[in-house]
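One structure, as structure tokens, below. Some questions next.
Missing here: one protein chain of the complex. Every other protein chain is in place.
What follows is subunit A.
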Amino acid sequence: MECVPPCSDRPGFGEETPGVPLSSGPPTPLRAQTFSSFSPSKSYSRQSSSSDTELSLTPKTGMGSGGSAGKEAGPLKVFLRQQTQSALEQRGVSSSSEAFVRTGEYPFFTLTAFPPGFLLHVGGVVSARSVKLLDRIHNPDEPETRDAWWEEIRQEIKSHAKALGCHAVVGYSESTSICEEVCILSASGTAAILSSRFMQDGPLDVEHRFEEVVSPGCGFCHIPYDELNIPFPAQLTYCYCCRRYKVPDVLFTTIDLPTEANVTGKGCLIQARLCRTKKKAQGEGNATAISNLLPFLEYELHTQLMNKLKLRGMNALFGLRIQISVGETMLLGLASATGVYLTALPSPGGIQITGKTPSDITYEQHISNMQKKINDTITKNKELYEINPPEVVEEIIGSPIPEPRQRSRLFRSHSESSDEVSELDLSHGKKDAFVLEIDDTDAVEDIHALLTDFSIPAGFYSCNTEIMPGIQNWTSAIQMFTSVRVFRLNTNLTNQGLNKIFSDLCENLLKSLYFKLRSMVPCCLCHLNFTVAIPEDELIQVAVTAVAMSFDKEQTLENGKQSGEKTLIKAITDEQLQFSLELNAETSSPNPLSSPKGLSDVGSHPSARASSVDYSSFADRCSSWIEQLKLKAHTIRRGSVKTTSSMEKASPLPEGRSRSLRSNRSYSGSSVAVVKMTPLSFIPGAKIIKYLGIINMFFIRETTSLREEGGVSGFLHTFIAEVFAMVRAHVAALGGNAVVSYSMKECVFMENPNKNQAQCLINVSGDAVIFVRESELELTSVQPQSATTQTSNGGEGT
């Protein structure tokens, strides 16, 4: 069950500001699920640390434990926010964040992609979790209690962001996992400092102190926090691109890779998987047990992520998504992200293994063997992902890092015992080695698992972000798919056994995907979205939705990149254009041609806004709509909505043409139109010329003849195929030929084989669009001028 945050779309932020130069337009389609800038209506202003709020709130909600585990990434260390909070508070944050603080604004962006230069600095991942008891809500029908819970969590997120010297959270998402009466609320995002250029309505006349820093490709990597008061132990170095500002050694984020980022080589999907058994319990006892487990779970997930990242010779994670699922007897954690090598960040050191009992010779032998394997894997991975950054001499001289000691951090599978060993200095050369100590069997297992992570077959790449860095020249071949697996566990499994099973389940699923899609090679699985659930006590369900996109190896990367960017820009201008068509329909003014409505009217028109806010995915176009309005308001001081009608005429695809398109389609012998589907916001090699609206559908299917329908697999296979078919049919009925930003938000499957029954609920959503192949478009000789002429003509008419 997903709790959608109360989306108070507040005016005054990032919209309808005349004078914003937006001629270039954002290069990537802004994508995300919701545009929600969080601003509680109670208009409270946050002055102090939020840690006390959660403490005070906990007893109020009758919770035995407010087990929220905060965690920062970036140079991830277990971060004790409370300790550093005061220091930051005293020091004061950047002027721009002050501006936000003054207005009580901590914008939360669920968007994951932004125009270049929008993100000035990225601090790292901020996350918060809270365990709640659902049966303690006095009025379950009323949202108050739940709102309060989420408020509390957002508070925590905000304070984490603040501790990182950031004033905003981007790539923000919230989720829940419920088992019986226990509910885990989770939120995570990426702390960031945003460019004031894009938010001119705030009192931001003060020059942003980082303004001059914006250097393409590395600016966002520069630390936003004060290096003298680093909120956590981290190793900072000068940026490997500009050599002027400090960067962390690793960077974890929940957003897509910024388009301007300098990346060396290719990226890859990195997953950390963890299963932990838990005693069956009830009520508060259960909540406490879960709360106690959570920090360790998160810590280990992070350790795994870090190890796997290093093993691949990479230094940053994008699109990080950590899911924690709760069952009656276990907790499941799955972290997925796309690892890349950011050129601006230092090269990661190797992984060094040490044994705890060095006396034993065979053991030593074993260790050195393993060490060799690890080193080999790293070398192999660097080749595979084409990571060969230019060797730069590290300049530690004059580094103002307070503690210039070559730090040796120790990451072990069990944090309980990690404090015993902290004085190891195993860094070799200048590189900071990452030390793994193995002392017990499960650590050996872990390292083994680390090494046995199967290597991705030749010709395949994978990522959970929109696109893979280093690949631009996509062909038009795309294949969206959904795969679901349910695994039945034996009882009485140890943690290690469970871990192994869960990890294998995910690995095998990936392997199957690669095998299935082998005909598309070379290709990249993009937006690999894993969802885990524990539908029953001994069942683990993993669902994956992603798109496989073929790319052209022949074409040179340079060319590919250029054409790719061009495409995106083209698409966005059109997106805006197409969007305004909808606006026209929506405002439904009785006489559009003489409508006196100005822009500001539209902006504050409650009904018009409300209707758009209702559609969650509609919202991500809202921003482009807003940009469009801004642009219009800037150029012509009337911005009557009716211009859209004239723009319709100027649409590059005149009515006649679109009709002919459709007839062409039916000519191919079948009356069924082909509808493409993709979880991404774009279709390679094509231009989206019109958005037709959101598709959001819930389906429930039940069978009482499970065996006759081919068992559970047969039942679900048919159901998913039918869901796809219904989505396609809907889109085709709207006149569209593709669904973008498709996602399967819910897939709840229940079975009772003894009764020969099964039920399934699926919720899918996406945007119906009309796209035209770029090759076709060129034939129709689009004249971009016509659009502007038409618009200004419309203006004179007012």
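The rule is short, and it goes like this: a residue touches a chain if its C-beta (ideal position, glycine included) is under 8 Å from a C-beta of that chain, and two chains touch if they have at least 3 such contacts; residues count from 1.
Here is the rule we use: contacts and distances are computed from a predicted model.
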{"item": "Listed names \"Trafficking protein particle complex subunit 2\", \"AP-5 complex subunit beta-1\", \"WDR73 protein\" or \"Fibroblast growth factor (acidic) intracellular binding protein a\", matching UniProt entry of the absent chain", "value": "\"Fibroblast growth factor (acidic) intracellular binding protein a\""}
{"item": "Chain not shown: contacting residue from A:241, A:524 or A:677", "value": "A:677"}
{"item": "Full-complex contact with the absent chain, from A:197, A:511, A:701 or A:745", "value": "A:511"}
{"item": "Chain not shown: contacting residue from A:153, A:384 or A:480", "value": "A:480"}
{"item": "On subunit A, residues whose C-beta touches the chain left out of the figure", "value": "457-458, 479-490, 501, 508, 511-518, 539, 541, 668-672, 674-677, 710, 712-714, 716-718, 720-722, 724-725, 728-729, 749"}
